[in-house]
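Heads up, one of the protein chains got dropped from this complex, but the rest are sitting where they should.
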Amino acid sequence: MLQKPKLLTVLDVAAIASFLAATGLVFFYAPLERVMGAVQKVFYFHVASGWVGMLSFAVAAVVGVIYLIRKDLKWDSVGVAAVEIGIAFTLINVVTGAIWARPIWNTWWTWDPRLTTATIMELVYFAYLMLRSGIEEPERRARFGAVYAIIGFLSVPLTFFSIRLFRTIHPVVIGSNDPGAMGAFDMTPRMTQVFLFSLLAFTIVYFDLLWHRIRLGKLAERVESLRLKLQA
Amino acid sequence: MSGLTPFISAMSAVIWKDLRAEWRSREVISAMLVFALLVILIFNFALDLQPNVRAGISSGVLWVTLAFAGTLGLNRSMAVEKDRGCLDGLLLAPVDRAAIYLGKAFANLLFMLLVALIVLPVYGILYNTNLLIPGLLVVILLGSEGYVAVGTLLSSMAVQARTRDILLPILLFPVAVPVVVSAVKATGGYLAGLGWEEIQPWFTLLVVYDVIFTSVAFMVFDSVVEE
């Protein structure tokens, strides 16, 4: 009944292949950045994981809205899956950021607003998991999770606002050229190609993971109901 | 059910009830006040507030104090509803749930503003600064509104969870960051005597988040209390 769907296997292959290809491109195709050198290559995965983290939290908020309207628990399992994966990718984002920052800003961590808000965003979703673990009843857990995912995502946009409002040293590579930021650079066409491909690869990996996590949730539910049946 | 009059009268009944009970016991306000003063004194020791440093961090100290004291009030306000099953009593009434939310939020806002109105002059006397600037008072109002709007919603979730006593600050603080940060920056701007064009972006952000949080909480409150 719960056999692995063929499409999921296809997605698995696509995810692995595109991830390997992206890694290859980053190391062998993308040019060395003039000032920063090899460490700049972390940029491709840094931004891609940040993008996936944000996408994931957005997915959690959207399925939260859908859950509140439809009241169907399957949307809740998508929501949890999205939040857990989002936390993982945001963590990758912060860690790769630290690796990049060490040689460029000369420190692992600064109280830069962008970094700080990204970390607060991570804490929002830790709070989400703690909220869920405090509630036994599945419907109530789903409702509260949905509401918190929506409210939490509303406070995330601050991450983007913050770069423009605060005077930050974090570079804004996309969409703006602020010469004051340290570590800013102009992307060459090759860089842009690798960058876009990394985004694509991470997005595919993301949806593959999301699907697996949702399946895992379904299987756990089945185990739970089977166990209740045995007890009854 | 339709029409504005029953909505308003239900909302004002909830506000009246909260104010009346508080007038009786004075538990929440006095706890918030004592706590707020303690926080200020602890900050004084912890940060070793010198007159020249003070101007820069006053706004931060003020808002952290208000936020902490506010959490105390929010927790208590919902615990009262849960204690003798009163939340069920409210939900059994044939009124719009949004009216209940707005009533609770409004009463919470009044408590927080009252605490702020006492804390501000006290802080001003202790550190010899004038905090009663009209613009700053507006910022206090807007900041408290946003904080209470999302806080009332989250406290009604926290109170229904197993870990209810410790959950509210964990849920509320990270989410309320946009409100608190913009309120701190706007307050700091007024204290430093900056011009409107420097304060205006933070002021706008504060208003935007007030509107977002209030309207979203208004819309989803039903799903938080309904089984």
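Per-chain residue numbering starts at 1, and chain names A and B are given in the order in which the chains are listed.
Here, contacts are C-beta pairs under 8 Å (C-beta built on N, C-alpha and C of every residue); 3 or more make two chains touch, one makes a residue touch a chain.
Please note the rule applied: contacts and distances are computed from a predicted model.
Visitor: Assign the chain not included in the display its UniProt protein name, restricting the answer to "histidine kinase", "L-arabinose transport system permease protein AraQ", "ATP synthase subunit a" or "Sodium ABC transporter ATP-binding protein".
Guide: Options "histidine kinase", "L-arabinose transport system permease protein AraQ", "ATP synthase subunit a" or "Sodium ABC transporter ATP-binding protein" considered; the missing chain's recorded name is "Sodium ABC transporter ATP-binding protein".
Visitor: Going by the contact rule already stated, which one of B:L38, B:A93, B:I166 or B:V211 would touch the omitted chain in the full complex?
Guide: Of all options in B:L38, B:A93, B:I166 or B:V211, contact with the hidden chain holds for B:A93.
Visitor: Going by the touch rule given at the top, which residues of chain B touch the chain that is not shown?
Guide: 1, 6, 9-10, 12-14, 16-17, 20-22, 24-25, 27, 80, 83-86, 88-95, 226-227
Visitor: Over the whole complex, note the residues of chain A touching the chain we left out.
Guide: That gives, for chain A, the contact residues 137-139, 221, 224-225, 228, 232.
As a working rule, only the chains that are shown with their structure count from here on.
Visitor: Taking each chain's centre as the mean of its CA atoms, how far is chain A from chain B in angstrom?
Guide: Computed value for the inter-centroid distance: 31 Å.
Visitor: Any idea which chain B residues touch chain A in the complex?
Guide: Residue positions touching the partner: 150, 153-154, 157-158, 160-164, 167, 170-171, 174-178, 181, 201-202, 205, 212-213, 216-217, 220, 223-224, 226-227.
Visitor: Which residues of chain A touch chain B in their complex?
Guide: These residues of chain A touch chain B: 68, 117, 120-121, 123-124, 127, 130-131, 133-136, 139-140, 143-144, 146-148, 150-152, 154-155, 158, 161, 165.
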